[in-house]
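Omission of a single protein chain aside, the complex is shown with its protein chains in their original locations.
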Amino acid sequence: MSSVEKALVIRHREVVPDYYELEFIAPEIALEVLPGQFVNIRISDSLDPLLRRPFSVYDVDKKLGSITVFYKVVGKGTKLLSQMPIQKPLDVMGPLGRSFSIPTEADQVFLVGGGVGIAPLVYLSRVLSSEGIKTKVLMGASTAGFLAGKSMFEKFGVPFLVSTDDGSEGLKGRVTQLLAEQLLIDKCDYIFACGPESMLETVTELAMEQNIKGEISLEGHMACGVGACLGCAHLVKTGEGQRYAKICSEGPVFKIGEVLFHSQDER
Amino acid sequence: MSSVEKALVIRHREVVPDYYELEFIAPEIALEVLPGQFVNIRISDSLDPLLRRPFSVYDVDKKLGSITVFYKVVGKGTKLLSQMPIQKPLDVMGPLGRSFSIPTEADQVFLVGGGVGIAPLVYLSRVLSSEGIKTKVLMGASTAGFLAGKSMFEKFGVPFLVSTDDGSEGLKGRVTQLLAEQLLIDKCDYIFACGPESMLETVTELAMEQNIKGEISLEGHMACGVGACLGCAHLVKTGEGQRYAKICSEGPVFKIGEVLFHSQDER
Amino acid sequence: MSVTDKKTRKKARAQLNLQVNLGGMQLKNPVTVASGTFGYGFEYEPFVDIAGLGAVIVKGTTLEPRMGNPSPRIIETPAGMLNAIGLENPGVDVFIGEYLPALRSRGVTVIANIAGNTMEEYARLAARLDGQPGIAGLELNISCPNVKQGGLQFGTDPVMVKEMVAAVKSQTSLPVMPKLSPNVTDITAIARAAYEGGADCLALINTLMGMAIDVDKRRPVLANTFGGLSGPAIKPVALRMVYQVAQEVPLPIMGLGGIMNTRDALEFLMAGATAISIGTANFVDPMITTQIIAGLQEYMEECHIADINDIIGAALPQ
Partner (left out) sequence: MSVTDKKTRKKARAQLNLQVNLGGMQLKNPVTVASGTFGYGFEYEPFVDIAGLGAVIVKGTTLEPRMGNPSPRIIETPAGMLNAIGLENPGVDVFIGEYLPALRSRGVTVIANIAGNTMEEYARLAARLDGQPGIAGLELNISCPNVKQGGLQFGTDPVMVKEMVAAVKSQTSLPVMPKLSPNVTDITAIARAAYEGGADCLALINTLMGMAIDVDKRRPVLANTFGGLSGPAIKPVALRMVYQVAQEVPLPIMGLGGIMNTRDALEFLMAGATAISIGTANFVDPMITTQIIAGLQEYMEECHIADINDIIGAALPQ
């Protein structure tokens, strides 16, 4: 069950410019959280910014009762968060949302992350490995300096390949190109992906072409985080047609093929 | 001329419970500021709290270019301010308002402060002393623990007497009683007072009864601090009748007898 | 606090009366949750004892299921947020068949919130909900920006408001609470019309109509262009309207709009509201309702007020 905790910040550092790792003690959340779930953080007592901000769980230390999130400074809230000193309590609500499933039949799975979208894939990769499922991480960034999650995969010994838009490291191009290449040369039974919508759309196309099952994690503007406000709607397919699903409570993890993208959703 | 400075906080401590001393580097303001003037502080970048908060200048170090304010935590803004770490820049606007005048003909003057109202009297007492005017400070608080400004007067060797509502130190009673007593037994050519309105009203009555001139420093809700918004109006007497004066720019220091109190102003 | 202190306090609390009567609806306490901000209550069960609330006002219900608007549906604004959900809901039959029984079994005081495209739809919804066990009253959302008739919104025209309320009243024995739009020149005129139409109480306010522009994309942020502004930003406007209506119309008021804490709740009660609703604040702090109920009790103890009804309207002119 979700709860709200006053979580003591024990570690907070800028990994690469504008990307931060933040670790805090939240035993109840740490105990329950599954890969792909998120926490909703109240960044300040002030009424501006007003709403909580959602962040995927990057890693968990179940013994210590701590949770790490990995975030990028993009606006007012994340800017403020980046100034949060350690040893202060943070108001954290979680765990929220549906987790990734563990494809126990799979032999090898691909984890595809674009930018800060690698956040939920670290904890997932650890759980998959512990279940004896081989994982290969494909991660992309605009340039080598922003490949921030590498150290975590290195730390946990998860094999990974990278792409950068400017070719400063790994394949020059999008991470979806990397995925296309890898699908040609390596076995993949299941795909997990998180990143910008355009990336997720391409991942969906690639997976469906090759008939590979998988799951993607979406983002969206949120208010409540618990399915009450209907603010975080995303169009999904249903038997008969389409409907809006709540990213926070029916997602953020959706099956590949279930989600409808821009082209249908946006003006 | 007033300016806005990004002032580095160099000292910040809780003197007695809820009363803080805050020192910051603001060379342009420090150079110009006179006793009785105030600064307007933007406490956070957030839009809540939105407006700046006014604080009297408690002390100045002209050499260092620093200013100290002395404040009490009473609400959202002062609470937030109390959490301000040192070595961070604070957005300070000043100096603002009219200063106390220096009654060069006076031999001995009384400085009367109620609660946090002693704030502007410290710097004033130093300037008066340097002009060779004898000063006697009368300060009141609810209880001994809140007589926070004492250390400053001790430091600068300014003689002072105290009163407390509960009698835990000095005279048991209001500081205005202390003033009444002192007016009977000691010479006073001029009175300066700062504190709650009810106190200022009584000081005014006592001074006028005895035909002693003087000045009082008012507080009020402020928005602009520069006389532009007309938000900080206080009723004053004019030749023909009455009008609203701007506390920020025509005050906060007013001549004794000039200001009209509650009884006339409020519903 | 010593053990004896705690005991005395507990005893004192037991003697406090928090119960209020909102136009025939008996509420355990004046703290309710606003329609559309608390789902059907279940979503907040991990955080709140929902049966302990004065009432749960559920998400707006229509005759037929509604899909709602495209995304983005919400965006934060300074001390507020805009929403354009578009009344997404599964329709009245699912509400009656699935949600209502579950709420009833939990002992929740339920106020149903209804919306339609025409006056007739409102009347049919009222008829359909009449006699359904477990509903304490009906809130009429006549202030939804989607609902228009003859080019004008129902909620902004006194004549239509009066007719609408009368039409609904004729179909139900439940207390009827029209929820007024703040996007009007004279809120007291609308409130009076609702009174004349037979309303049992009034809820005010719904959201202020607003918008935001995405400077990079050079177009409105919300897919629906306009949205409803809620949260602390609108509190001064909401409070003003409650204060005005409380003086002009002899109906109990459910006050809402930007309430974030106990002091805000007290402001509304003192402005003349008999009960209050918490909306956007639930998103910020999911346990806020429980905290405000406790906060009201503390306030009553400190100020020696035995009955919450004694402070209702305390700030109104004598």
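Letters A, B and C mark the chains in the order given here, with residues in each chain numbered from 1 onward.
Keep this in mind: a contact is a pair of C-beta atoms (placed from the backbone, for glycine too) under 8 Å apart; a residue touches a chain by one contact, two chains touch by 3 or more.
Here the structure is a predicted model, which means the values were calculated and not measured.
All shown chains touched by the missing chain in the whole complex, by label: A, B, C. Only one of C:G86, C:P175, C:G210 or C:G279 touches the absent chain when the whole complex is considered: C:G210. From the set B:A30, B:C224 or B:V253, the residue in touch with the chain omitted from the display is B:C224, counting the whole complex.
Of the listed residues A:E5, A:E21 or A:D48, the one in contact with the hidden chain in the full complex is A:D48. Contact residues of chain A toward the unshown chain are 47-48.
Take chain C: the residues that touch the chain left off the picture are 77-80, 82, 156, 183-186, 208-215, 218-220, 225-227, 229, 231-237, 239-240, 243, 258, 260, 263, 266-267, 270-271, 311, 314-315. Residues 1-4, 42, 47-52, 93, 220-235, 243-244, 249, 265-267 of chain B touch the missing chain (whole complex, contact as defined above).
Basically, only the chains that are shown with their structure count from here on.
Centroid to centroid, with C-alpha atoms defining each point, chain B and chain C lie 46 Å apart.
Inter-chain spacing, taken between the CA centroids of chain A and chain C, is 36 Å.
Averaged C-alpha coordinates give centres for chain A and chain B that are 54 Å from one another. The set of chain C residues that touch two or more partner chains comprises 78-79, 232. Each of residues 47-48 in chain B touches at least two other chains.
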